[in-house]
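Each chain you see keeps its place in the complex, though not every chain is here.
A and B label the chains in the order they appear, each numbered from 1.
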Amino acid sequence: MSKGRLEAFSDGVIAIIITIMVLEIKMPHDSTLDALKPMLPVFLSYALSFIYVGIYWNNHHHMFQLVKHVNGKVLWKNLHLLFWLSLVPFATAWMGEYHYSKWPVIVYGFILIMCAIAYVMLFIQLSKIHGNGSAFVSAFGKDYKGKISLVFYIIGIALAFVNSWLGILMYVIVACIWFIPDRRVEKKLIQEDQSAKS
Amino acid sequence: MSKGRLEAFSDGVIAIIITIMVLEIKMPHDSTLDALKPMLPVFLSYALSFIYVGIYWNNHHHMFQLVKHVNGKVLWKNLHLLFWLSLVPFATAWMGEYHYSKWPVIVYGFILIMCAIAYVMLFIQLSKIHGNGSAFVSAFGKDYKGKISLVFYIIGIALAFVNSWLGILMYVIVACIWFIPDRRVEKKLIQEDQSAKS
C-alpha cells in the first residue's frame, strides 16, 4: 500500500483545518479602528492555533519522509490524529471569543493533549511496521520533544484552574519548543539529559 | 484515461466533507463547562460521521489501488458517490442539533443507504471495465460487508420509527463492522457463510 494518497489526504485535511479557522474571525460591527481592537484576543488565538497546526503538518511531513510502507491500521491512526486536529478550530474560536477564560483554555489544552497522544499512537504503529533497526525508528525513536510537550500540556491545564493565562503561557512554550530549529534544541536536550545522568 | 486526477479530486472532496462538518459545531453561548455539556450530542454525531466518511475514504483508497483504468462513466459514478457523501454534514448537523429525534435519524440513515448504493454502482462500473478474471473483481467481488451494511441500514431506519436510538445503534454497528480490521471479519464471515451452507 502506497503512502502517496495518505499524505495527499492528510495535506488536504490539515490545509482545510488551518484555513477554516479564519472563518471564525467574525467581521467587526463597525468600520473604525476601535471596532477592531476587541478582536485582538480572537486574532491571537488564531495565530497560536495556526502555529500549532503548522507544527503538526511540519512533523507529519518529516515523519512520512522516512516511511516506507503503510497499512490499514496506519490509515486509521492517521485519521484519529486528523480527528483531534479538526477540533482545534472549535476550541480556538471558543477561547478567543471568551477572552481566554478558564474552561475554554482547559478544553483547548485537552484537545492539544489528545492530538499529541494521537500523534504518538501513529508513530508507534509506524514503528511496528518498520521494525526496530529501521531508519524510521532510529531517526524518531527518542522523542524528547513529544514527552516534554505532554508534561507542559498537563501543567498548563492544571495552572489554568488557577489562572488561565498561565495555561496559555505553557501552550506558548510548547509551541516555541517545536518552532525553534530542531538540531539546537535536541543538542541542548541531550546535553541536559547527559548532565542530569552524571 | 489516468486514475490519478480522479483520486486527487476525490481526496480533495472527501477531505473537505470530513472537515467542514466541524463548522457545524457552533460555539457554546458561555465559557462554562455547563455550556459545553448540551453540545455532547452534536459532538457525538460529528464523531460518528467522521468515522463514516473515514471508512469511505479508506475503502475508496483500497478499491482504487487495484484499478488499472477509468473512463467517463467511472468519473460520473464517482461524482455520484461524492454527491451523497456531501450531504452527510447536513444530516449530521440536523441529527446532533435535535438530539437524535426520529426524522433526522431516518434522513441520516437514508443518506447512508444512498452512499452505500452509490459505492456499489461505482464498484459495478469498475468491475465491467476490468472484466471478470481481473485482480480487481477477484479481490472485491464477494462484498459481504457491503450487503450486510445495507441490511443494517434498512433495519436501522425501520427501528428509528419506534425508537431513534435503536436506529443509531444499527448505524454504529455498521461503522464497527468496517472499523474492525478486514481480515478477521472476513474470515468470520466466510466461516459463518460455510457453516450456514453445511
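Keep this in mind: a contact is a pair of C-beta atoms (placed from the backbone, for glycine too) under 8 Å apart; a residue touches a chain by one contact, two chains touch by 3 or more.
No experiment lies behind these values; they were computed from the predicted model shown.
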Assembly size in copies, with 2 chains present
4
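Definition applied: only the chains that are shown with their structure count from here on.
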Geometric centre distance via CA averages, subunit B-subunit A, whole Å:
28
Which of the residues in subunit A come into contact with subunit B in the complex?
1-2, 5-6, 8-9, 12-13, 15-17, 20, 23-24, 72-73, 75-76, 79, 82-83, 86-87, 89-90, 93-94, 97-98, 101-104, 107
For the complex, give me every residue of subunit B touching subunit A.
7-8, 11-12, 14-16, 18-20, 22-23, 25, 27-28, 30-33, 35-36, 47, 50, 54, 57-58, 61-62, 65, 179, 181-182
